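What you see is the complex with one protein chain gone and the rest in place.
Here is chain A:
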Amino acid sequence: MVEHANIRVVHRGGSKINFRAPVITSDSKFLLCASGECVKVYSTTTEECVHELRGHTDLVTGVLLKPSNHLQVYSCSTDGTVKLWDFADGILMKSYFVGQPIHAIYASGHHEGVVFIVASGMNVCVCVCFFVELFQLVALHLPQSGDQLAEGLELSAVLPDVKASPESIAFGRGGEYIASVKGLCLVVFFFRKQKTFSFYLKQNSGNGRKNTFTCIACHPKDDVISTGHEDGKIRLWRNFNHKKEYTYLTLHWHHNAVSSLCFTPEGTNLLSGGVESVLVQWKYGQESQRDFLPRLGATITHVTVSPDGALFCTSHADNKITIIKSCVKVSAVIQGLVKGDVTTDLMVDPRSKALVLNGKPGHLQFYSLQRDKLLFNLDIVQQEYIHELGLQQVEVVKAAFDSSGERLATVEERKPKAAELELSLKLWTFDQQTQSFVLDTTISAPHEGGITAMCFAPAAVDHRTATLVSASKDGHFKAWQQTGPSWECDFVGSYHSLAPQCCCFSADGSLLAIGFQEVVTLWSPATWELLTTLSQPPGDIRNLCFGRLSCSKYLMGTTVKNLLCCWNLLTCSLEWSTSMDVSLLLSDPLSENMAAFCTLDGCTDLFVFKPCEPRPLFCQKAVCPGTVTRAVFSPRDSLQESCDESCQWLNRSQLYFLSQHMDLMTFITQAEEKQLMASNKQVPSFLFCLFTLSNRCIDHHPDTSARLLQTPAHVLPAATFLCSMFVQSLLISVEEMESEKEEEDSFDEEEDEKTGVVRAKWASMEAGEAAEAAAPAMTRTQARELRRVKKMERGWLSGLLDC
């Protein structure tokens, strides 16, 4: 079989933006954050991604503004390079090759030409078989050469044994010292004296709370170090240039670990955040005074302040960056794809074509795959979320859309330790007016056990009634039917008190297949009659899928005992079966194709096949390590033309899947890749064209102004700059016209008048005063008269008025 080299697995969107603290540029217009293998530049006002700085080949671990040039930014990555960028234009200026994975980067305005990086030191053998990776803080002297790539750099160790997290090291006032925390130890290194002071805390203070340091920040104007601790305390250290006489002040508000600390640029306030998702602002000097900004949505992981102190910025555990205007108002929220524990299946909303999965606790997120942007979060649980560790929260565990996207069913559950399961089924209807889903019916305790599978029947002709089937561990499946405004239970079915595992409707809605452990039962949804049973022991049924279109007579099933079966529904017998460990089987809603993810030797292989054909259409070995359990076919906007046989299954829809490490991946063909590259190149050329085009050019291309209006505002230059150019382009210049006039003096009357009018307008704009001058029917002679009047000396008039 041919190796399908022209289909590639790529990461697609949804990368983390909360991995490292974001950086706000000094004009507060842009926000830079490390996101996967690139640095994303966001606009702080429109929340849009302006561009991406691409060039690193591994995870970007730090972003830092160059202290000596506020238009340049350093980034470091685990690929062992530090890169210098011009973020406004997205141009890579320099690369410094270090050679070791870099985990954090620091710089101070008082250390010219030096950046400090945290790199992994040598691996120290602690025990016989344990290797502990140690990190050290290294000063990297940057050569001033003009080379694009610099190698063999001068490195000098500053602090051995530091934490890899960037929150644990900070520069002190004026870059005089650098402080680092690790475990229970605070280390301060003074550059001038080349001296290190270490301060240790006891393991536990009093009532068993942990004293471990979590983060550090230094006051910009004062010799004060603030440290955050695991028990929620903040300590303000003073006098730390003495071994013994140091003092500290303890502030306590947080009840869980402080995850980030930050001083405002003037040092008047200290900001802190943690699990409580409350941004606390402490007044420096009057620490009893605090301001709070509560309910920010999720655990705060990083807090940063813009260089002018006007904007605060918090990163959250749910892949979100919040921009806060002077600690009062949230002005912008940049939300990435929330990738926690995916409990619902991946789904595609038929209406918006967005990927839907559970996101923030108690929410469903709608993520646009085309625009790589989170569209919105739908609040399912509608309860105040309590940010506290160790609480049993209500989680959205299942969701299902009907085929038109009109209705949505969600299941939420909470499992308290010593009580029965709290389960509720919610049914939502799409509201055209608010363009959102509104809650229709809440069914509390729909089943006695957890719901294992749920699906809507394909829409009936009239769209009035809808049927939902839910299968539960309690051994029953229930059919819910919409009757008028609300839903009610229509049928409760069971089969020999076995627990149903999966359910599936045939494409026309005339058959319902439910897998009861080893047995597949087929029901008629019209009468709720058990039609027949199919079974292929041993092994419980894991997945069931009806064939579509020309293969609709087949029912596919996979069992836990490595069997993929295909039953013919006309003869009620097994058509074929093959032995493979299929972890996930799903069918393309737009074609007959089915995709099976198989686990083999710790890797996942993909097979795409038609149930009626003996040979698979496409197969790829080792798609990704680990097991794939979530995947979805997403319909394309436009049909793709591909003649290659092995790519044809990607024509109508794209296959997305979540790998073991929660990376969203997809399959892309070579042709598509080329297209994407082409469209990427097009944008800058257009902009360049816009800037260099003369006024005449705009006249010749009447659609240019339309294109100007269609272009997103954030990629255009300032409006003040464009405005005069734009207005000028609409006018006809005087010189041009006069030359025209001289050339062709024998114009007829009408034409003559027209140009005269335009010139008159031009003149009136220049004069700026004479409204009457802009009278429509002004001839050339009148205009010339007017110009003469304008040029006349008016000094005598002012003199007259003065006396």
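One rule holds for everything that comes next: a contact is a pair of C-beta atoms (placed from the backbone, for glycine too) under 8 Å apart; a residue touches a chain by one contact, two chains touch by 3 or more; residues count from 1.
Everything below uses one rule, namely that contacts and distances are computed from a predicted model.
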In UniProt, the chain not displayed here, chosen among "Vacuolar cation/proton exchanger", "Gustatory receptor", "U3 small nucleolar RNA-associated protein 15 homolog" or "CDCA4 protein", goes by "U3 small nucleolar RNA-associated protein 15 homolog"
Given the contact definition stated above, which residue among A:Gln620, A:Gln670 or A:Gln782 touches the chain not shown here? A:Gln620
Among A:Ser68, A:Ser510 or A:Thr532, the residue in touch with the chain that has been omitted: A:Thr532
For the full complex, which residue in A:Asn6, A:Thr196, A:Ser577 or A:Gln640 touches the chain that was left out? A:Ser577
Residue in contact with the excluded chain [from A:Glu384, A:Asp601 or A:Glu641]: A:Glu384
For chain A, the residues touching the chain missing from this view: 1, 3, 293-297, 329-330, 382-384, 386, 388, 390-394, 414, 416, 419-420, 422, 442, 444, 530-536, 564, 572-578, 580, 605, 607, 609, 613-616, 619-621
